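Below is one structure. I have some questions about it.
Note that one protein chain of the assembly has been removed; the remaining protein chains are unaltered in position.
To keep things simple, chains are lettered A and B as they appear, and every chain counts its residues starting from 1.
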Amino acid sequence: MMREQELVERLNARFSGLEARVQRRQRVIVSATRELIPSVLLWLKEQAGYHQLTLISCVDWIEDGEFELVYHVASHASGIHVMVKARIDRDQPVMESIVPIYVPAQPYEREIHELFGVDFPGNPDLTPLYLDDWHELPPLRKDFDTKAYAQRTYDYEQ
Amino acid sequence: MTIGLQIAWMISLPVVMILLVAVVFTGISLKVTARIDRRYGPPIYQPVIDLVKLVSLKTNVSHGVIFDWGLLVAIAGSSVALLMIPMGGIHPLSGSGDLLVILYLMIFASVGLGLSAGASENPNASMGVSRKLMLGLGYEVPFILILLAMMTYHHTTSLVALVAAQRATGVLGALRFPLSAVAAILIMPALQGVRPFDFVTAPQEVASGPMVELGGKYLALMVIEQSLHTAVILSLMVDLFFGGATNLGIFILKMTGLFLFGVLVNAVYPRFRVEQALRYCWRWPTWFALGGLIMAMVTKGG
Partner (left out) sequence: MREHKRAKMWTTHPYKWGQKYSLWPIHFCTGCGAIEIPPTMLAPYDASRFGMGPMASPRQANLLLLTGYLTRKTLKYVIRTYEQMLTPRYVISFGSCPIDGGLYYTSYNTINHLEWYLPVDVWIAGCMPRPEAFLMGVNRLMEEIENGTADGYKRYEENIDYYRRNQERTLGKKFLEELKQVEWLT
């Protein structure tokens, strides 16, 4: 059972190109490049015992022109929650699917594909979850004007 | 009985039983269940309001001829079965092979409902019908063993003779056949279709099973059919185990007692799964009924 500082040291030693730090007790943040994500997650799952993928979330940094994907993994033995972050390009957002490593990642990637437009080659099923007949921008992007869309679609003049 | 009196009873007895079970018994069960849940519950005449509403709906969706006639077949079967059971001295249609005919007619209820549900083009209805037939498979085994014990001991298949034998010796059927009586009490909720055996019309699992497409007048017919079936079961049990009665009033009182037992079990227990219900029916009730049958064969000498 590794504590936070030991995990940070081992990650920094094992991988070059990533930066790990302790945010507070039981919280570790790892900033990695896009190509390193599958190996980091595989190392965390097999070597360090982080068997639970809690969530995959996506942040829209519109000024930098990038999306940031955050993978939240947790370990029951140590109680530590690790957030692995990776930035990907906003105009051609493609990220390798981690379904072979963590099988429960499939619906999270499906949701991010639908709401942000990020493509995950390798995911078995990327059909829409919530929206049907959607022909606009992916709705959670920051350049999607949700108020104008709602007024146009649901508040139109009769 | 004169022929005129027979015909009068044949017309009025099902009506009396429908009014009794569909209105009075259902109202009592709603009120008792509500009081067990520590709330007030609807007024006792709530089933009347429900039936008036069901009959007065403006549109009625039908799915064809079999859909309409299936329910009527079930009602016909249950009414004739009711007329063959002696109720406090009134038995317009009794004959010599009563019990076997009654057993046969009780299947009509399931068959009629199955026809109607099959014609309703809804997969929930088919699931409900298969559950109903599996429940029948479960409770028929101990039920037939109980009836066989009674028929073997008294050397007759006539219900009137069974009731007369209990009245003559003064010993209730429940005391003369204790093992069979225990088996009957154990499968009573299954016969009535209440919890823990109400998975046939479970609203959460199969969207109320065979009744899923019944609305308006058809639902009113279904209520009538269920009340006739319950009346058949209750009166059969009263005749077999509690000695029948000399007049209709006391007979109805005994039916009420048995019905309240079902209501109390219904209010407290959760629901079985289908395989759990089958396992339950084929274990202890069957052993008890088999024991009762062996005792009946041994004591009377075959």
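As a working rule, contacts are C-beta pairs under 8 Å (C-beta built on N, C-alpha and C of every residue); 3 or more make two chains touch, one makes a residue touch a chain.
Since this is a predicted model, take the numbers as computed values, not measurements.
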{"item": "Residue among B:Gln46, B:Ser130 or B:Gln276 that touches the chain left out of view", "value": "B:Gln46"}
{"item": "Contacting the left-out chain in the complete assembly, out of B:Met10, B:Leu133, B:Ala164 or B:Ala207", "value": "B:Ala207"}
{"item": "Interface with the undisplayed chain - residues on chain A", "value": "130-133, 139, 144, 146-147, 149-150, 153-156, 158"}
{"item": "Hidden partner interface residues of chain B, rising order", "value": "30, 34, 37-42, 46, 49-61, 63, 121, 124, 203-204, 207-208, 211-216, 219"}
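The criterion applied here is as follows: only the chains that are shown with their structure count from here on.
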{"item": "Whole-Å gap between the CA centroids of chain A and chain B", "value": "60"}
